[in-house]
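Right, I'll just put the structure down here and ask away after.
Left out: one protein chain. Kept in place: all the others.
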Amino acid sequence: MGILETHDATKRFGGLVAVDKVNIDIAERSIYSIIGPNGAGKTTLFNCITCFYTADEGEILLDGHPIQYLSPDRVAHKGIARTYQNIRLFSNMTVIENIMVGMHIHTHYGYLDALLRSPRKKKEDAKSVAEAQRLLNFIDLTGKGDLFAKNLPYGEQRRLEIARALALRPKVLLLDEPTAGMNPIETENTMHFIRRLRDELGITILLIEHDMKVVMGISEMITVMDFGKVIAKGTPDEIKANPRVIEAYLGHGAAEAAA
Amino acid sequence: MENRHFWQSEVMNFGWLAGILVVLLALVGMVVSFSQRGFISGVMSEGQLLIFLTVALIGFVAGKKMERQSVLKVALWGGIIGFVAGLSLIVLVLLTGIKPLNLRSMFLNASPQLVKVLTFGKGQGAGFLYLLLLNILSGIFGGLAAVIPGIWGSGLANSALITILIGLLTDIWKTFLPRGVAKFFFANKGFNVTGFLITFFFILAFLLFWSLYGARIKVSYGNVASRQPKKVKITWWVISLVVLLLLPRLVGSYLSEVLDLVGIYIIMGLGLNIVVGFAGLLDLGYVAFFAIGAYTMGVFTSPELGLFHLTFWETLPLSILFAVLAGVLLGIPVLGMRGDYLAIVTMGFGEIIRLLVLSDALKPILGGAQGLVGIARPTVGHIVVKNPPQFYYLILAGIFIAWYVASALKDSKLGRAWMALREDEDVAQAMGINLVSIKLLAFATGAALSGLSGAIFAAKLNSMVPHSFTILISIYVLSLIIVGGVGSLPGVVVGALALIGTPELLREFAEYRMMIYGAVLVGMMLYKPEGLWPEPARRRELHGEEGKSAVTASTAPVQMSEEA
Amino acid sequence: MWQKLKSKITGMTIVMWTIGIVTLALVVYGSAVTLISGKYTLKQWIDFLIFGLAQGGIYALIALGYTQVYGVLKMINFAHSEVFMSGPMIGYFVATDLYHFNYIDTHPYLSILIVLIVAMFVSMSVAVILERIAYRPLRNAPRLVPLITAIGASFFLQYFFKGLFGSNIKVYPDWKVFLGKWVVFGQPILKIQIIVFFAAVLLMAGLFSFMQRTKTGKAIRAVSEDKDAAALMGIDVDSTISFSFALGGMMAGAGGVFYALMYKQVFFLMGFVPGIKAFTAAVLGGIGNVPGAMLGGLFLGLFEAIGPNLFLDGLGIPSPYQLKDVIAFSVLVLVLIFRPTGILGERLAKRA
Partner (left out) sequence: MNGKDKGKVLEIENLNVYYGAIQALHGISFYVNKGEIVTLIGANGAGKTTTLRTVSGLQRPRPGVVRFLGADITHVKPHQIVKEGIVHVPEGRRIFSALTVKENLEMGAFIRTDKRSIQESMEQVFDHFPRLKERLHQLGGTLSGGEQQMLAIGRALMSKPKLLLLDEPSMGLAPILVEEIFKILQNINAQGVSVLLVEQNALMALSIADRGYVLETGFINIQGPAKELLTNPRVKAAYLGGS
């Protein structure tokens, strides 16, 4: 049994079945990728896992416990964090504030502590700031803590978004196209970075990605989606060899060309 | 451009704009109303100043738009703009003279007084000439201020503005300054001519001096400040505290009254700032909590109803408690609503509360349309707090509490969660933030401060009527937050002084208050959405960026549209 | 299934449903008491009903403006209540002049047409100018910004009109032909109310077929749905938006004249309450939806005309008519809680 599983997860929008009976099973401390053409339902699946959408049918299990009916904030408490395809930082907050919002659930003090500026509040906030600084170092943004998030360059915004998700200390991290819009060198760095997340922090990673080089390079398991359905599942080598995948993902002609 | 007719050219567009504006200012009654006050005694009243200021402003905008043109051409443009504006006013005067047209039956203010003000009381011949000339000069002045390079241009514009501000508040200066000095500068109404000239040129000289040596002074002061930052800071704190404490003694009873009112709005503003500024929840029913705080004070202390006989201090916590309860109760149904829906529903709530208070149905407990009298005065020891300077201290204490609450919460995980909510509700929730609780906390905290403010308000007035609690109060508070800078605490103070204080000092303004507020809200949103005194962090950031990337600023909206 | 249900029940939903059920119970109980007591005769109920229809027609006309603007800009045009006020305000001066020249008595229909056209034109101009100055520059700003501008513009316009024309209540002259009653099926009914109702329905039908049939109408619908895609069709988005403000303004102007005919008076604050009620009507019908606005307006008008006497009276509340606005605002809140998409609005799928 994996750390995160879906059993026949289904999500409909009107007549469109965006996610159709999807089963995935992610082993702890693995890097798992979901690929498929645009509009295949990958991001919708992410939204179901983080309970931004409630799955219409099926189950989503974290550590064997169903989570599909929780609210998104509860899911975050349970240990799932995510990034977004089109970066969604709190753009008018500073870099460090962004990370500290991510630490919300690990900052243990209440309304009265805040109001009275109690010693506990000061201690917890100091801890948060220290931890945020550590995360900034981790993503190579040391010294940029006071900038507004919106003023960072693209690559740094992507990394900051990951750092904010890491601040939740998740068990499972969902990354939605982390290398979109990056050049080959940045992509290479990001791959390396993702591997470090798993190796150094022990986080399980679920990835949506288009860049085949990234997908094939770092994932242990891959699920291929098309029209909301899973059409293939396996290791990178198995996927590469699967003619159905080539046809769906790369087009009809590709299958012939590859053949 | 070349083949367009002159009357459709760009300068004429500005000209027409100026013409329409000044005519409207006249018709709306501001010109006459402000003319009760002199600006430069015997030369120009404030009503007339209003016209010339408008023309100068349009000239300035036009000048900015053609920055690369020669100075002479800009002056010509300014002149044309002034000419058109002047001509429009002359036409207006002539129209009011046509008997069968009877302009006044429609436009209340197309009166003989208006004619008198516009013609400087000199009759149509000389008056028209005067009007035209001064308009042309204003247009030229505005245009030149925009294009003259460097400090001279901005110095001219700024010293004119500062001088005008000083002139508007002559009553205050007169109470502060020694009689002799005041007499030298100011006439019975406004400046006298020498006073005006000296003030204007002194400020101009000062600005020029500052532009030359200011940087050096700042550096040397900065050295001192950076060597002993704490000491400097403490000194500033002590000085401002002393000034704050002595203020009512310095300004006397009338101004204390104004300060009290400003203070009550500051408390409310600090509260609403939590809801709107921090958490981004646009609450237009904010007056409801103010009313609840006030009515709690009234109902529990007024002998007229005879239901309870508590003292001020016993009731104060109840006022706050009931306001908080109402905040939570009203908060629950609107939890799922965003932006404009929230605004209109909270506005509906505010109205419901007001209508309930007014109704016969609740008259036995709330006093109905007649309101309540005999509300308790607070007592401190043996002193009964009743006159404005005494209330000043109570209100000041209230402001300190409100400020403390707002700044403590802002600098906490709750404050950060609110900001995250304001920025992106979905992502905030994905960060594990419980939206329900932080929204309710925002409503409740805001309501508490509003309730506090309402309780003080009721005690200060000693009596009250439901009509004190209209939607206008909500709009006042919202306006002052926006003018000060959404989310900024000092901004609330600046906003309250500007929007609540000024109209009290300039009684002529009061009648046009809502019109000016409305225009200010629109203008701020169009040209300076961050407010007069933005949050420190924001300001730091904006300054750090100046020049470095003009690119960022101008593309920001594009990005928004992309996300939408 | 049970788990799914359980997961949906939170403390908040319980509170909300309690509010709903209590409200419903009070309404039912109050109505029952009133009906059983037989305090009002059938004739009175019919009077309330007709009044409600006329009132509802006016709400519907104003609501169309909110809906039009919401359709194209996805914002609430807060200043629409002032668009509504401005038309009959200027119309008043025309009407009094016509009255002084004795034109109203000699040519009643022509003169009401003139007043109507002037009022519609004024309201239309105010709406268009408003859009141009206060909203267009903020098309891409964060949502709160145009909303605040709208609030500002609303108050500016109110007090601008007060400054120009004074704060006194202006009494519209009488149209003798609209006075008195008609007898329909043995029931005497106020002429003016019937006329207002049918005129409103006629205007709405006109607008509806304009939106369905004409190229511009279709363009407005296209822009409502997708501005970029509409621009890519060669539709001038800016002028189309202006046009929908103009349409909304015209409807509001007409509604304003009907309002003035029914209540005989105009003044600078007259827009506020009908404005917020018409907004309620628009939300009730499903904002952005043209037939919805019409339906919502009529429904609210009826509800408000019958409601106070029907259920507040039964609850033993003194002078229930004072609370009719409370009813309208409560309807707004309840609709937004329980069916934010309104009667005709469809629940749009929430997509990223």
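By written order: A, B and C. Residues from 1 in each chain.
The rule is simple: a contact is a pair of C-beta atoms (placed from the backbone, for glycine too) under 8 Å apart; a residue touches a chain by one contact, two chains touch by 3 or more.
Owing to the predicted nature of the structure, the values given are computational and were not obtained by experimental measurement.
Peer 1: Which of these touches the unseen chain: C:235, C:284 or C:300?
Peer 2: The missing chain is touched by C:235.
Peer 1: For the chain that got dropped from the picture, name the residues of chain C it touches.
Peer 2: Here the touching residues of chain C are 215, 218-219, 221-222, 224-226, 228-237.
Peer 1: Considering the entire assembly, which residues of chain A contact the chain that has been omitted?
Peer 2: 37-40, 91, 150-154, 157, 177, 180-184, 186, 210-213, 227, 240, 246-254, 257-258
Keep in mind that, in the parts below, only the chains that are shown with their structure count from here on.
Peer 1: Using mean Cα positions, find the chain sitting nearest the overall protein centre.
Peer 2: Smallest offset from the overall C-alpha mean is found for B.
Peer 1: Just give me the whole-number Å value for how far the CA centre of chain A lies from that of chain C.
Peer 2: Distance between chain centres: 47 Å.
Peer 1: Give me the residue numbers in chain B that touch at least two other chains, ranges are fine.
Peer 2: Answer for chain B, listing residues that touch two or more other chains: there are none.
Peer 1: Using the touch definition from the top, which residues of chain C touch two or more other chains?
Peer 2: none
Peer 1: Show me the residue ranges of chain C that touch chain B in the complex, using the header's touch definition.
Peer 2: Those in contact with chain B are residues 12, 15-16, 19, 75-76, 78, 93, 133-134, 137-149, 151-160, 162-166, 272, 276, 279-280, 283, 317-319, 322-323, 325-326, 329-330, 332-333, 336-337, 340.
Peer 1: Along chain A, where are the residues that touch chain B in the complex?
Peer 2: Within the complex, chain A touches chain B at residues 50, 52, 71-73, 76-77, 81-82, 84, 86, 88, 90-94, 97, 100-105, 107, 109, 111, 113-117, 121, 124-125, 128, 146-148, 150-151, 164, 168.
Peer 1: For chain B, which residues count as touching chain A in their complex?
Peer 2: Interface residues on chain B, with respect to chain A: 405, 408-409, 412-417, 419-420, 423-424, 426-435, 441, 537-538, 540-541, 545, 549, 552, 556, 559, 563.
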